[in-house]
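As you look at this complex, bear in mind that one protein chain is not there, while each of the others sits in place.
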């Protein structure tokens, strides 16, 4: 219910929202949780395992109870904390993990079977009969598990990522964070202040405190006003810092428009990568619940949450509130409620020396031992030291077992927090994250004044580290009460007492884990699932640890803690992966002939990041094979044109360019004549083939290397590695010129005729023989011409500056068509090269060496080169290795397939008998059959042998003959024609 | 104590008071026949099979931290036998067969779930490579089915078939592939070994290996010296440090591999999916979390944690492949220490020149599925001094000689190319 | 005789404006990579000064002015933008014509830093990245060169083949920033 005169919500701005289809009213500034409590809605969820009713437990991102689904369709957002979700006009939220409804949930029957569903029960059963696991047990378990549901529809919201940089990152805007930010910003430091909440101020907004003789809220408001007026300060609200990473990098999730009816182009979330020279963690602390029988009913909350709902939202979570505590701090809850006119049924304090009540009864030396109420709390029972049990009618229990500093970020780099007996909690160990200092409550300083002092001191330290001048600050006076508590983790007694409200882990479960020798804290966690729920144990880990320590007869520090890992709050995959949906995962690379190819109807296929045409369909053709056969015919009989610009091109210049190439290639390049091109083979240092291609010598000290499309990047990196790391003595410079040139293969008997129609100076076989290269002028544009062939035909590659690529491609193809040829795509290119036994990365697939592909003679014995020594290892020259062969069918066969295996005709097709495998297959119009390349053990000695090619997957068995990999024009006369 | 549904029922009725320790915590004895260094999945399974297959019970597993605290407790739980190179094929095939009988053998439900694994491919060239893989799997006697685009769509309708950066041409479907509950595997082997008399010694760090005249004498530990006739090093990412205690350098670099789990969700992904173009793989745990991972962070590290660029890359891969997971929220991320070999394949061998010293390492980022066969083979090697038939390819000297390099990825027998 | 027609890398894609920021393509001009040989840095710088009026730039800096710049382009390399390179440069440096290899765009407007902060992992705020400063870095997944040419203006270069992705990524960021107002 609303409490008049309290809260920061704007009562002049009412908003309607839906929960489980029922319409309610809240106000601007409400969270879904505060608005539901204002409407007396207590039960909002079901727990994970026992499907017990769950209510709102806290008021922050660590919420252990109130997880809901917001929105519908592709916008459906599961597992949203009602305590974080701000309401907006038209918000629609649903409860989760229940069927058919929140009130009546079939699987709540699990609760009755609880004796059989204790920790790890599933490791001991469901094993018989074997086949039932996948068919019966697992599907049932999966359906009853899980919490919220994804819609199954592709994301339809905008997400984004961004980078930010600062001198000082302050995480949290409670008193310590604000003080730190003020001190640093006044000194001129570049400050980013991140606050999870929609408003700054942290606990100042949830308490009635005084700072500098004014209310804490007012002091905070003034501080924020000052900070927001400064150019060197960036204030980021609704931003959770999610992780600390190396060298001052922090991840942060900003919820940009979750609170808006219409995002209007804004991202839903922005994931920030913040680089900070220094950071101050002012993340506060999380109040811990106490385990007692049936402590999980809706209406049972943390005491601080009750105060937050009162002061921040003007909501009393109950009509008759009871406080259960082991410390002084929680008594504020009763004081504040009474002051606001809310009835307090009483304060139950475990301590006999608890403070007296101020308008409410205090039951000293007593413990709450049970609760009652079907879907929400109706009463609590409490027991005095002498065993007497009493009962209070109450609809809200505000409990406090003390506070746990929010140390998480300080542990993200493997640091472990240390136990502080004085506050019965873990506090950060200094220096666990370089450059980050914890202050205030997250550092175990629980009074407001101590928080202000630590915030100021840490900022001064940071300023000193940054070499900035400091300005002495007056730290204002504030509440400085000592923190008094008597440890209490679990109230003894029968029945189930919850530790992890979400995963339904009880005190009994932890004890049973210890009984079964899961005594290490990590074993206990993994066995019971304690702390593995959406809150990652923020509410329960320390208590569970205390129970384990007790059960194993150890102290808490000896028992240790589990590790806190990023993210601090759950982060959507869409935000961390922003920008990648659809094509954004990797850049798209387009050749200059792309548009013209698409206009010709060519299906474009990926070649690494590039797109290349598969084939160019002609009118009347029904299959790609018809097109491919026709295009092969162009090259064999007339002239074909193909864009080869995607191949890497690297300018290699300098006095030592030749020596450099001799070192990276197996064969010699220093001896290559200017104006000539040579095929080169490049190895990795392990002796395996890395890449191949042609390199042309354009001048005395100028070469241009061609790489395969796939290896362009890796080869450039490799060349720089050789130059900088192995041979910095060589005077040679490398620059990629891949993108400068649009380069087209012009191949076929009429290729020279076609070119001579464009070239300003005609070429012939004398002035431009096979493997010649040089500068030419084509239609008035200066370019380069290489007489090289990947088809076995008389062929050239002509290159012009890329701006002319589109125009040249159109000109070449239309002229080729007039000569009985035309454009050809990747399919035809592949057939042409298979007919010639030319290799691609299908053959040099990273496991083959020069010996395997029959090029061992290309490894020059006159010099050292990368990979030479290792290529001579016995295992790489074993004659039984699989060697490149040609494969052709015997008689009529349906097809040959790449990826099939070769067997002796009499052998069965099992691994032990496999002799080799097929790497490339194409239909050769020339031979009228499929032909292929493959690797066969000792294959070069087996030409003529008949074998079986077996493809189990596609049910193909073919009789084949092993042959030389060069099927077509083995003498090579055509390239010289 | 035998576990069964009936036992759960009767214990439940008696207030669950009768459950006993799953394994004994042993104090180190002065001497054992054999010591296994490392109480992870591979070490525990080695001990289990030494006891079960070879009758060796005077043995100890010494573990620096807690049992199962290494990679067996921090992986993406995928179990498969889809390798294609001789050396790997027979080994992983054997391992999968052991998985299929593991629950019965261990009397422990490790939740081995053969939900099927699909490796997607995105070009003709990749299809050919996966066809080779699938045919090799069938040659080996395992199962594989080549799905075309429509076949994949039928099973995984939520993938982005229309706009994804790399078009889905099809997938290699491995029906017997799946997942298992990782921790339970360690605990099940620990219980099985302990029941057979193996001493499991936690919080016991090996600080030295005693060698005299080229023969192993035992180990020095944080809890004193322990003598042993044979010592097996089964310490994954820490192999380099432990081998150094015996004066050996290994062909291993330790790298960090991150993995991620989301908050619990109702069933939405029913298979294990692998997306090679994005180095991304994903499945959904029985609890409902999406469990997924990607590539190495790519720098040598023992920190068990990674950095943002690879996290982002993994999430980006997820978003281009299956944008329906966008609103799943990552709850936790962690890193394992991967013992990377140059060729990406493991080592199970004697340590050359030191009698009685054996090593099982180099599992790269694929050690979980190997746990049963690795232990089986290492136990065989340690008990008989001969390599097991399915693991004889995992020789330590293959890099020096070039004989039998097993490079599944084709990235070369050189470090950091994987 | 027919003539070959020239097309710019961002042909048909630009200009676009969202909010305060405009993205436009620079006119095609001469781009020349200049990489001095061993020990010739000073000679190259002298030639550049004499022929083109700017020194060889130090790392992370650009020299010259609009129409004739030398932008540091990585280890031992600068990109001469504008003038046709003096032939004397070839004596002391590896010189490669790159006029068609790069797409050059100009991002201009009050929020242009915020746009780049969505895409670039380097601090490009005016206080640290001033006029005449340049970086080789990434923009989303692309390799780029970014130079500040004005208080609210940047020159961005990426591979020609990636022009469409460059425009897409920048435009997406521009839309997001425009929708948010500032920040």
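Just so it is clear, A, B and C label the chains in written order, and each chain counts residues from 1 on its own.
The working rule: a contact is a pair of C-beta atoms (placed from the backbone, for glycine too) under 8 Å apart; a residue touches a chain by one contact, two chains touch by 3 or more.
One rule holds for everything that comes next: contacts and distances are computed from a predicted model.
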Name per UniProt, for the chain absent here [options: "Phosphoribosylformylglycinamidine synthase subunit PurS", "ABC transporter permease", "Heme exporter protein B" or "Sarcosine oxidase, delta subunit family"]: "Sarcosine oxidase, delta subunit family"
Contact set of the excluded chain (shown chains only): A, B, C
Residue, one of A:427, A:532, A:632 or A:870, that touches the chain absent here: A:870
Residue of B:124, B:210, B:253 or B:270 touching the missing chain in the full complex: B:253
Identified contact with the non-displayed chain, of A:88, A:122 or A:245: A:245
Residue in contact with the excluded chain [from B:203, B:222 or B:241]: B:241
Residues in chain A touching the chain absent from view: 245-249, 273, 275, 413, 434, 685-686, 717, 720-721, 723-726, 728-729, 864, 868-870, 873
Residues in chain C touching the chain absent from view: 59-60, 74-75, 121-122, 135-138, 143
Residues from chain B at the interface with the omitted partner, ascending: 238-241, 244, 249-254, 298-303, 307, 309, 342, 399-401, 413-416
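Keep this in mind: only the chains that are shown with their structure count from here on.
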Inter-centroid spacing, chain C versus chain A (mean Cα positions, whole Å): 31
Where chain A and chain B are represented by their mean Cα positions, the distance between them in whole Å: 22
Chain B-chain C separation of Cα centroids, rounded to whole Å: 48
Set of chain B residues in contact with two or more other chains: none
Sites on chain A at which at least two other chains make contact: 161, 273, 579, 583-586, 588
Footprint of chain C on chain A - complex, ascending: 158, 160-165, 190, 234, 256, 263-267, 273, 275, 579, 583-592, 610, 651, 653-655, 724, 731, 733, 735-742, 778-781, 800-808, 811
For the chain B and chain A complex, residues of the former touching the latter: 3-5, 7-9, 12-13, 15-16, 19-25, 65-69, 73, 86, 89-90, 103-104, 107-115, 122-125, 127-136, 138-141, 144-146, 158, 160, 163-167, 181, 183-184, 187-188, 202, 262-268, 278, 284, 286-288, 303-305, 307-308, 311-312, 314-320, 323-334, 342, 398, 400-405, 407, 409-414, 417
Residues on chain C engaged by chain A in the complex (per definition of touch): 1-9, 28, 33, 35, 37-38, 75-77, 93-102, 117-118, 120-123, 125, 127-128, 140-142, 159-166, 168-169, 172-173, 175-176, 178-180, 183
